[in-house]
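Then we have chain A:
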Amino acid sequence: MTPTYYLLLSALLFTIGAVGVLVRRNAIVVFMCVELMLNAVNLTLVTFARINGTLDGQIMAFFVMVVAAAEVVVGLAIIMSIFKTRRSASVDDANLLKY
Partner candidate 1 sequence: MLTSVSVLAQSESVESYSIDWWAISPLLVVFLAAFVSVLLEAFLPRSRRWAAQVGLSIGTLLIAAFAMILYINEDLRVGLGLSEEVPVDPAFADATHQVAPVTTFNGALAVDDPTLFLWGTLLALALPSFLMIADRSVEPGGAFVAQAALRPGSTQDRAQTTVPGMQTEVFPLALFALGGMMAFLASNDLLTMFVALEVLSLPLYLMCGLARRRRLISQEAAVKYFLLGAFASAFFLYGIALLYGFAGSVQLSAIAQATAGTDRSETLLFAGLGLLVVGLLFKASVGPFHSWTPDVYQGAPTPVTAFMAACTKVAAFGAILRVFSVAFEASSWEWEGVLWAVAIASMVIGAVLGLTQTDIKRMVAYSSVAHAGFLLVGAIALTDDGLAGTMFYLLAYGFTTVAVFGVITLVRDSDGEATHLSKWAGLAKRSPLVAAVFSFLLLALAGIPLTSGFMGKLAVFSAAVADGMAPLVVVALIASAVAAFFYVRVIVLMYFSEPAADGPTVSVPGAFTTAAITLGVVVTLLLGVLPTLALDWAGIGGFIS
Partner candidate 2 sequence: MSGPMVLLALLILPLVGALVVAFLRRNERTAKLTALAFSLVELVLAVLAWTAFDPSGPRLQLTSSVDWIPAFGVHFSLGVDGIALVMIALIAVLVPIVIGASWEDRLPEGRTAAGYFSLLLVMQSLMVGVFAATDVLLFYVFFEAVLVPMYFIIGRFGGPRRQYAAVKFFLYSLLGGLIMLASVIGVYVVSTEELGQGTFDWETLAATISDAPLSTQIWLFLGFFIAFAIKAPLVPLHTWLPDAGAEAPVGAGVLLVGVLDKIGTFGFLRYCLPLFPLASQELAPLILVLAVAGVLYGSLLAVGQSDMKRFVAYTSVAHFGFIALGIFAFSTQAQSGAVLYMVNHGISTGMLFLVVGMVIARGGSRLIQDYGGLAKLTPVLAGLFLVAGLSSLALPGTNSFVSEFLVLIGSFPREPVFTVLAAIGMILAALYVLWVYQRVMQGPLRGDALTGLAGGPGAAIDPNSESLLTKLKSKVPDLSAREIGVLAPLVVLIVVLGFYPAPVLEVITPSVEATMTEVGLSDPVTGAESTVGPATGGPEATGQEGD
């Protein structure tokens, strides 16, 4: 099982996440897609750490986890606050700001 497969998998996950962000409309779902992207990156990092035989990748994965957690907290807070006011978390409903 060569590490390349892990890279491919993570790339795939990342793409799925990215596409999800672009096509999904529910803020929470979009947000989860972002998290998916972050975790895909984690996979990449760890794989590269294995390939390069260094540990930085794994350490970085830790940091990414922290950051992801912090992002979850902030993001949920914001999304909840807007959800509270307008019963829907759909990005389309957030349309007060227009060009």
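How were these candidates chosen? In short, all candidates are chains of the complex that A comes from, given by their letters.
General observations
Simple rule for what comes next: a contact is a pair of C-beta atoms (placed from the backbone, for glycine too) under 8 Å apart; a residue touches a chain by one contact, two chains touch by 3 or more; residues count from 1.
What you see is a predicted model; the values in this text were computed from it and never measured.
One chain among 1 or 2 touches chain A in this complex, and its number is 1. Contact residues on chain A toward candidate 1 in their complex (touch as defined above): 7, 14, 17-18, 21, 27, 30-31, 34, 37-38, 40-41, 44-45, 47-48, 51-52, 54-60, 63-64, 67, 70-71, 74-75, 77-79, 81-82, 84-86, 91, 94, 96-97, 99.
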